[in-house]
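A single protein chain has been omitted from the complex, and every remaining protein chain is retained in its original position.
The block that comes next holds subunit A.
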Amino acid sequence: MGCSSSLPDRSSGQLAGLNSENGGVSDAKNLRVKLVLLGDSGVGKSCIVLRFVRGQFDPTSKVTVGASFLSQTIALQDSTTVKFEIWDTAGQERYAALAPLYYRGAAVAVVVYDITSPESFAKAQYWVKELQKHGNPDIVMALVGNKADLNEKREVPVQDGIDYAEKNGMFFIETSAKTADNINQLFEEIAKRLPRPASS
């Protein structure tokens, strides 16, 4: 399990500096991308990240404050690696005004909603519009319907997610941080869609 957390991330510390703000691409074989997660409070953004980065799921709710930073590197089949530098933002309303701080310069935005909550789907659409207006124009966007394990309580039909994503040129996937369903796929798909720097 590739669970290198962001904590012992000492080696890259010196590099991190401000260039990470530019969504820094390092070289053709080893990509470094800034990824931001947005979405209503409680949809499971932190759970998705912790599942991806540490392979864990903790059902106790830990409302994010401000934003958390984690990183994870994955290897693709074509022997390139992608290091995700992830900003897991707080969905609480009081932090909404700070979102630009975290999505500015991001190469990837993952907009998450909870398939059992139409309000969270509406909030996801709000974020998509905000990103279209103020985000990096080349940003790769993914729409994620989380808590797919709660299918019996579903209130947002899969098709609604697919349609909305298609209309907005986004990649769409339903995930479950609880069962780990589609979590790695989400990040692999994103990695595949990243614009590759022209190799020198």
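Following the convention adopted for this analysis, a residue touches a chain if its C-beta (ideal position, glycine included) is under 8 Å from a C-beta of that chain, and two chains touch if they have at least 3 such contacts; residues count from 1.
Basically, contacts and distances are computed from a predicted model.
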Per UniProt record, name of the chain withheld from view ["Ubiquitin-conjugating enzyme E2 Z", "EKC/KEOPS complex subunit CGI121", "Vacuolar fusion protein MON1 homolog" or "Ras-related protein Rab-18"]: "Vacuolar fusion protein MON1 homolog"
Touching residue (missing chain; options A:T81, A:Q125, A:N168 or A:N184): A:Q125
Missing-partner contacts on subunit A, residue numbers: 5-7, 10, 13-14, 16-18, 20-21, 40-41, 46, 50, 60, 62-70, 88, 90, 92-98, 101, 119, 122-123, 125-126, 129
